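What you see is the complex with one protein chain gone and the rest in place.
On to chain A.
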Amino acid sequence: MANTMARSFLQVAAAEEVAPPLRVVQIEGLVMLKIIKHCKEFSPALVTGQLLGLDVGSVLEVTNCFPFPIQEEDEEIEADGANYQLEMMRCLREVNVDNNTVGWYQSTMLGCFQTAELIETFLNYQENIRRCVCIIYDPSRSNQGALAFKALKLSDSFMDLYRSNNFTGEKLREKNLSWVDIFEEIPVKVSNSALISAFMTELEPDTPVTQRDYDRLQLSSSPFLERNMEFLIECMDDLSVEQQKFQFYYRSLTRQQAQQQSWLQKRRDENKARKAAGEEPLPEEDPSNPIFKPIPEPPRLESFLIANRIANYCNQINGKFFDKARDCFQKGFRKRLRDSDGPTLTYSQHPSRMTETTILFCYWNFVSSISSREREREDVLDLVSSTPMSHSVWIHATNS
């Protein structure tokens, strides 16, 4: 009995551990608050910090974090930075905080975080830690009202390819890897200890709506959009530069091949002549000839990263107005507006065409239903039913 058990234990111990894939990142409220505070204090400067926690099965728990000081120059502060990290970890160890690094966090400005440095940092971390994650926090989007936390990690296929330096077009085609596959976003879960949630419930302010909520309801998003568009345009410029590099490469490759062909042809003719004359044929290859030198392929990583950035900006512009508006307002508002006696015609007929303007109209409708002046209500009614908005919304719907 004991023998079989011992054997099975040995077998288990000897069996290789296959790590289950990372499915969710569980962050504690404390960590979120710390990250928010740190990023907000130093915004618009970009800051980073270290994440500490535990790696349990398919969940990566992040239980604490500490910020990194901003480095002025890189030369002498390298050692200082390492010292700071060691000291912090040691001190935290003494108070029973998990001493295990699981990644790092960084703040970003409107989502332009996909850079080569990020990939380098990931690879550095991956050498020491089996699973690490990067949390990106965007303080500017939090001003808009969303809690912009994202947990990222590099996909395994990308990492293998990159490490083996096989980042050429052929290999990419083989593995069917495109720019979408570089980063993987992992869903984030928040957990809190019971003590903290008891405290928070108690400290909850009494008013249901605060000034900040009013600020969020202000739907003017033009500064946000403007900045997004600016970044998008810059990225498109970068993308076109990269594409020109590729075009140049292909052109020179074609030219080189043509040159090779003509040289080969000449050699063959020469050889025929020599054979006729009875001499040794010359070799058909000549590695010393410069036209045979292989032209280096331009690196593709940068264009992939730019593509990622552009997709991010587009999603931010699109998603803010369109994608989820349907689901959200279909449930909530249609029901309520049918209860109140306001003009429900426009939006309930096209439930899937909710845009920002209809939100505005809903608000206006509430307000006007409180107002006792009938004239105002009639005006709003006329406005809503006569505006060509529904028409333009149809155009957009058929375009997208």
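The criterion applied here is as follows: a contact is a pair of C-beta atoms (placed from the backbone, for glycine too) under 8 Å apart; a residue touches a chain by one contact, two chains touch by 3 or more; residues count from 1.
The rule we apply is simple: contacts and distances are computed from a predicted model.
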| item | value |
| --- | --- |
| Record-based protein name (UniProt) of the chain missing from this complex, from "Pyridoxal phosphate-dependent transferase", "Ribosome biogenesis protein NOP53", "TP53-regulated inhibitor of apoptosis 1" or "Eukaryotic translation initiation factor 3 subunit F" | "Eukaryotic translation initiation factor 3 subunit F" |
| Touching the absent chain when the full complex is considered, from A:23, A:37 or A:272 | A:37 |
| For chain A, the residues touching the chain missing from this view | 28-30, 32-34, 36-38, 40-41, 64, 67-70, 84, 87-88, 91, 94-97, 139, 142-147, 149, 169, 172-173, 178-179, 187-204, 208-210, 212-213, 215-217, 225, 229, 232, 236, 239, 243, 246, 250, 253-254, 257, 300, 303, 307, 310-311, 313-314, 317-322, 324-325, 328-329, 332-333, 336, 355-357, 359-360, 362, 366-367, 370-371, 379, 382-383, 386-389, 392, 395-396, 399-400 |
